[in-house]
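Only one protein chain is missing from this complex, and each of the others stays in its spot.
Chains: A and B, in written order; residue numbering restarts at 1 for each.
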Amino acid sequence: MPQTIETKTVKHIAFLVRLGISEEEAQKFSRQFSAIIDYFNMLNEVDTTNVPPASDIANAENVLRDDIVQPSMSREEFLKNAPQSERGYIKVPTVLGD
Amino acid sequence: MRPTYEPVIGLEIHAELITNSKMFCGCSANYASAPEPNTNICPVCTGLPGALPVANKKAIELAVLVGLALNCSVNKHNTFARKNYYYPDLPKGYQISQYELPICENGWLEVEFPSPQTHQTPPLPSGEGRGVRETPLSLRERARVRVRRVHIEEDTAKLFHEKNYALVDFNRAGVPLLEIVSEPDIHSVEAALDYATKVRAILRYLGVNSGDMEKGVLRFEANVSVRPVDSDELRTRTEIKNLNSFRALTRAIAYEIERQIQIYESGGAVVQETLGWDDVRGMTTSQRSKEEAHDYRYFPEPDLPPLQLSDEWIESIRTRLPELPEAKTARFISDFGLTLSEARFLTSERTLADYFERVAAKAKSPARTVHSWIAGEFMRYLNDSGKSIEDVTLLPESFAKLIDMVTDKVISGNSAKVVLNEMLASGGDPEQIVREKNLAQVSDENQIQAIVEKILNDNPAEVEKYLAGKETLLQWFMGQVARATKGKADPNVAKELLVKSLEERRK
Partner (left out) sequence: MQFHTLTIRQAHQLLITKQLSSVELTQAILGRIREIDSKVKSYVTVAEELALEQAKKADERIAKGENVTPLTGIPFSMKDCISTRGVRTTCSSKILANYIPQYNATVTNKLVEAGAVLLGKTNMDEFGMGSSCENSAFFNTHNPWDLTRVPGGSSGGAAASLAAGLCLFSIGEDTGGSVRMPAGFCNVTGIKPTYGRVSRYGLIALASSFDCIGPMTRDVYDCATVLEHIAGHDPHDSTTYQTPVPKYTASIHQPIRKMKLGIPKEYFIAGMEAGVESALQEAIRQFEKLGMEIHEVSLPHTQYALPVYYLLLFAEASANLARFDGTRFGLSVAEGAKDVIDIYLQTRREGFGDEVKRRIMLGAYALSAGYYDAYYLKAQKVRTLLRRDFESAFSKVDLLLAPTCPTTAFKLGEKTSDPLEMYLSDIYVVATNPAGVPAIALPCGFSNNLPVGMQLIGKHLDEQTLFQVAHAYQQVTDWHKKIPPL
């Protein structure tokens, strides 16, 4: 059974990933997503009983860092790319909510 | 009749770990000493495109150490995960944390609290840490609070809210942070406070966190629900964030318990939500988030392979575990003959306990005498001077010698206080100070007798009143002796001679 992704869901996901989208875009993505997700559902055919997820398979060795301080980058360099800064800080608009 | 309610409380404790460098990059973790914003930064901790994390070995060892101290089992195979959300203090748009497989799990900690009482009127906490009103120990109960998990994550940047905008400093971004999550096994404000206090003490004992709440290195979150006593249902809970002091913790929980009881009493329902604590108004406030429900979309961090901790590594970390407060308390009671509350006091801080032990080891006087000196004049000095025990330069052997001089009646207790304050302020040897200040106790009967005689001769009216039956005047005569000898006269000798001389005048 084809799975549909409603525009409401599209809008919710768009907000989760902080993408502003219009109503028309939401409708377009809704159609496209339904087809793609439907294709992905092909994976349901595969029996994965007792198969571990690949992400959980470790390399042979740990790659860790000794607790040694390395020089920092220059603040001027860092702020050069910043859209807005003030007194050495990155500046952003008011933060509402939590 | 209003039913009685039992609170159900779980605590999340966020503790920064003391390391030289950050969790996933080589930038200095010492943001508190950074002279300027955005000076301890690099592509990794500012989330520049293409930067990758590499885990700090020391932080992992410290996390294991904490887990072991909290009686946890260590997951030899554990994984990092991305916790996805947007906030200007989170440069990558996700926080590297641990989710499915944290580094440590399933621990416990024993807490103490007053015998069960109903919570129609939640007890008001009376202050911070040590100063909290104590229920007599006989009325206290002990229970285990299970520690669900201990996991590693990275701290966020610091956000400074200005009027129409905010400023971001990334010096703190990426500092190693431990999250210690309890099960909802806590059923009173006092037990919550005891749990938090004990965790803080353990972190300080381990040297992994300064416990300095004012600096924000230790932060609490509490989840709270209430239910009718004797029920074991789990009702809707609320989560209170940003509790940055013990006082805020206890006040917020007490407030929230009462708020929820009142909601149920008035026939309402508690809404599951995240609350903030308004310390000024003394109330919890709803934090309306634009995101209806948080959906953090955790998934395994592909940039960091799973951690593999060998048995050898874990055991080598275990050998670094110091004696912890509970064990030390028990030992102080059995080895030094201290009472429980005396031992508790001394073991509240590792440095204090160590100092006590060093003084006690050098002193010939009984350990309880050493305790009285430390709990009394020594602590008074620290409180008055605002110094901490780490600042004290007084050698334990000098302190021990001074205490022994009192025991041996070389000087009086009053004089010893003078000497102690002198030594704490500017160092020195107690014997030398006693000599210089001429504080040696006078026990010579002839010398004191002469002074007694002079006082009696100079005050015939008082002698007459005494002899007429006003024996309370003896204290006044003692005072005169003390004044005449600048406190050096052995009070027992003085009293004996006074009584004898007064009685002689009756004849």
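Throughout what follows, contacts are C-beta pairs under 8 Å (C-beta built on N, C-alpha and C of every residue); 3 or more make two chains touch, one makes a residue touch a chain.
For clarity, every value in this text was computed on a predicted model and none was experimentally measured.
S.K.: Using the contact definition given at the top, list the shown chains touched by the missing chain.
M.R.: Hidden chain contacts in the full assembly come out as A, B.
S.K.: Considering the complete complex, identify which of B:59, B:168, B:224 or B:317 is in touch with the unshown chain.
M.R.: Only one listed residue reaches the unshown chain, and that is B:168.
S.K.: Please give every residue of subunit B in contact with the chain that is not shown.
M.R.: 43, 46-55, 82, 84, 86, 88, 91-94, 166, 168, 290, 293, 295, 297-300, 302-305
S.K.: Taking the full complex into account, what residues of subunit A touch the chain not shown?
M.R.: 5, 9-10, 13-21, 25, 29, 32-33, 35-37, 39-40, 42-44, 46, 48, 51-57, 59, 61, 63, 65, 73, 77-78, 80-84, 90, 92-97
Keep this in mind: only the chains that are shown with their structure count from here on.
S.K.: Between subunit A and subunit B, what distance separates the C-alpha centroids? Give it in angstrom.
M.R.: 41
S.K.: Within their complex, state which residues of subunit A touch subunit B.
M.R.: 15-16, 18, 53, 55-59, 61-70, 72-73, 75, 78-79, 86-98
S.K.: In the complex formed with subunit A, which residues of subunit B make contact?
M.R.: Against subunit A, subunit B makes touches at 19-21, 25-28, 36-43, 46, 54-60, 77, 79, 86-88, 159-161, 164-170, 241, 274, 276, 287-291, 295, 297, 299-300, 302, 305-308.
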